[in-house]
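All protein chains but one are shown in place.
Chain naming follows the written order as A, B and C, and within any one chain the residues start at number 1.
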Amino acid sequence: MALDKNGIAKRIAQELRDGYYVNLGIGIPTLVANYIPEGIEVEFQSENGILGMGPFPFEGEEDADLINAGKQTITARNGAVFFDSATSFAMIRGQHVQLTVLGAMEVAQNGDIANWKIPGKMVKGMGGAMDLVASADNIIVAMMHTNRAGESKLLKECTLPLTGVNCVSKVVTNLAVLEIRDNQFHLVERAPGVSVEEIQAATSGDLVIPDHVPEMNLD
Amino acid sequence: MALDKNGIAKRIAQELRDGYYVNLGIGIPTLVANYIPEGIEVEFQSENGILGMGPFPFEGEEDADLINAGKQTITARNGAVFFDSATSFAMIRGQHVQLTVLGAMEVAQNGDIANWKIPGKMVKGMGGAMDLVASADNIIVAMMHTNRAGESKLLKECTLPLTGVNCVSKVVTNLAVLEIRDNQFHLVERAPGVSVEEIQAATSGDLVIPDHVPEMNLD
Amino acid sequence: MNKVVKDVEQALEGVESGMTLMLGGFGLCGIPENSIAQLVKMGVSDLTCISNNAGVDDFGLGLLLQGKQIKKMISSYVGENDEFERQMLSGELEVDLIPQGSLAERCRAGGAGVPAFFTPAGFGTEIAEGKEVREYNGKPHILESALTADFAIVKAWKGDTEGNLIYKATARNFNPLMAMAGKITIAEVEELVPAGELDPNFIHTPGIFVQRIFQGEKFEKRIEQRTVRPKE
Partner (left out) sequence: MNKVVKDVEQALEGVESGMTLMLGGFGLCGIPENSIAQLVKMGVSDLTCISNNAGVDDFGLGLLLQGKQIKKMISSYVGENDEFERQMLSGELEVDLIPQGSLAERCRAGGAGVPAFFTPAGFGTEIAEGKEVREYNGKPHILESALTADFAIVKAWKGDTEGNLIYKATARNFNPLMAMAGKITIAEVEELVPAGELDPNFIHTPGIFVQRIFQGEKFEKRIEQRTVRPKE
């Protein structure tokens, strides 16, 4: 069965390593914070100026001056730090953040990503996404495998305006985990109960399928 | 009579304007802080990271963590701020400092200045001088008119390695106040009792002498 | 060096139609509410506004958009605003979208006298069109230039009479960077204290960057996305 958003987040959480500083984008990536594996300590950075982001505040304890990049009210953990936007992107551009998780509209088999603009429709802007994808060594995209029209979001080439080039290293979708290398998608894991054929059918880019494709372990 | 170092400092202090942020170099420039005209408020920046520098500490109250760019123990005034070296030079390079006073070995009539290196002798380094002279709009040089060998320090062209080009706007020496424009030194004031002829003799660069050259008023 | 002005009217004196303004804040967090209200009142128009976001329909820079006072927005993210969308699609409003990190660094550069710098952000995208590309450490970078403004308008938590500022939590964001980059920088603060009351070790914006400071009359501090968890 294909994963829901929480399932995708749960699978991505397995990519966390002890000591990682992590930037989570808006949407599915935000949910990753709910599934930190036991025995692992990570610290969340939000590009509007906090390191050590905590959970949402208790009702009535919201502080308008304390938000994340999604403009949601949040809290600060013990040991948290606030800083300005230039320092924040110094952390990102300077590769001090070990893992970036973000959503996408399209990912190409060369690692290109498009997630900020649909020509002719409303343009909301790239926010920090272009800085994040251009800087990070370790970028995981969290998204549904196909769009609402049922078309594959894993393409030979992106059709939408790019956010960054050759930057995505891994994609986790509702159907599969895929690695990007040698200009191809490499199928690494299947969602529980999802067949290789389903994944192949939903993938428009070149897909390398090994002999054995294990199911994700989400327990 | 030619001025002493304190006289030079006193004359330069007349260039201070209310609301100026001022960077004073090591040596004679430091003394300028002792002669702030009444009714004028200025703030001293030291490039090692303080704005709002106060006088030397009382004996026994020195703090090793509180020094100026000359490595002297100092105090901080009410409203002072400490900052890092990048922020300090952001102030300087970004032209937020209205007046820079520094010493020189040579000044040329096009505004070039040399004050950091004598080839073959010990090289101590430029410290912040190159940033200061390249950035500031308003640079006053405080120096003796001639060197120990009696040679003019106001030249057609500098002979020593340059610290900066076309940057000095005014020179105050033990003999005179001179402005630099149109590739010439313009004599503006004489030290009390010093003749135009003495100044002319001590100046190797082109000197423009107006009909009337007033004496400095140091009262 | 006293930087205190009487009120918001005096603070914004000299702001004219056609000028370039920087306005601090991220979303509605840390925006100079009182100054924005005054800009509406003054009716200045044809403004170029540099601000990470464009407010919401009825708050923040959205208020200036309603009055069609803005000619051009320079931002990184401009969602959350129907009037913005309408004006942009109709061509009434020019929009220059900039990666958020480049926007922050370009403001800092403007204040720090660094006219241009290389960054990897945006390489290979339409943002890089017409920009110089150079490879460093095996990676392409594009040359970005500094931003400055006729007036930078920032909002701080506390400030002293010398213009020294401190910000609270994530309301800091672009404020300290824009404070550096204004030809004239105006700070509105929640609390104005005498010089010497703020610890010199913990100032976020040194007063040298600030020309005018005043205590804002009222801060609504609207929350854009109120997310909470129930008390256990």
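The rule we apply is simple: contacts are C-beta pairs under 8 Å (C-beta built on N, C-alpha and C of every residue); 3 or more make two chains touch, one makes a residue touch a chain.
As the structure is a prediction and not an experimental result, all values here were calculated from the model.
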Practice problem: Using the whole complex, pick out the displayed chains that touch the missing one. | Solution: A, B, C
Quiz prompt | Touch criterion as defined above, residue of B:P29, B:G79 or B:G128 at the omitted chain | solution = B:G128
Practice problem: From the listed residues C:T119, C:N175 or C:Q211, report the one that touches the chain absent from this view. | Solution: C:T119
Quiz item: Which residue among B:F44, B:F89 or B:F185 touches the omitted chain?
Solution: B:F89
Quiz prompt | Residue among B:V42, B:I74, B:L178 or B:M216 touching the omitted chain | solution = B:I74
Quiz prompt | On chain A, residues whose C-beta touches the chain left out of the figure | solution = 19, 21, 41-43, 45, 51-52, 76, 78-83, 86-87, 89-97, 135
Exercise. Could you list which residues of chain C touch the chain missing from the display?
Key: 105, 109, 112-120, 134, 136-137, 141, 145, 166-169, 200-202
Quiz item: Tell me, which residues in chain B touch the chain that this view leaves out?
Solution: 46-50, 55-74, 76, 82-86, 88-89, 92-93, 112, 122-131, 134-135, 161-166
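In this text, only the chains that are shown with their structure count from here on.
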Quiz item: How many angstrom between the C-alpha centroids of chain B and chain A?
Solution: 56
Exercise. Could you give the separation in Å between the centres of chain A and chain C, each centre being the mean of its C-alpha atoms?
Key: 28
Quiz item: Which chain C residues touch at least two other chains?
Solution: 108
Quiz item: In chain A, which residues are in touch with two or more of the other chains?
Solution: none
